[in-house]
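Scroll down for the structure; my scribbles are underneath it.
For this depiction, one protein chain was excluded, whereas all remaining protein chains were kept in their positions.
What follows is chain A.
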């Protein structure tokens, strides 16, 4: 930590981006907003600001969270700062037709009210630049279907912490199959009692053991999606 006052506007582009990575790391919302504005004023494309300043900064945060250096409350601060930057960029991104990071619908399945893990995943995903629509707890298949229709996400995420609610994931996936829409979405599942095998058995694309893996997996799938579906 340094005492000297830093004026973001006096930094070169490279220095500013570096500084924004630090500010994201420290969870400084106003500084991220200011940095985002400055880069835009200097003529940076919104998509370049997003990927080079914000997403790259959050990648570092994600890594250090995974490695046990950063703690949950700190990561939430970072994610909040990221969100503030995203808030500025979102309309511009849409207007310029820039490729999207991705959109996710997430909720706990019917009968399950455990939401701490789901919330953590949602916040980390937002932190990584994803649009996250949180359906909350106790979601019946109809609610997932309505959300898919309304929000047209790339990813659907289901969380369950009970062996009695886990099988409901299959109900949702089977319904997607029946409607012929299963392959339009990436299905991620998670929750402490689940495992890889279960994920496969219910027909999900991936099981993620924690929030950091969820982000990495989601990014991975989005890359593949961009390759196959240039319309998104």
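Rule of thumb we're sticking to: a contact is a pair of C-beta atoms (placed from the backbone, for glycine too) under 8 Å apart; a residue touches a chain by one contact, two chains touch by 3 or more; residues count from 1.
Basically, contacts and distances are computed from a predicted model.
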item	value
Omitted chain, identified by the protein name its UniProt record gives, among "Amino acid ABC transporter permease", "Methyltransferase", "L-lactate dehydrogenase complex protein LldF" or "Molybdopterin oxidoreductase Fe4S4 domain-containing protein"	"Methyltransferase"
Candidates A:43, A:73, A:97 or A:180 - the one touching the absent chain	A:73
Chain A residues that touch the omitted chain in the full complex	65, 68, 71-73, 110-111, 113, 116-117, 120, 141, 163-165, 167-168, 171, 174-175, 192-193, 210-211
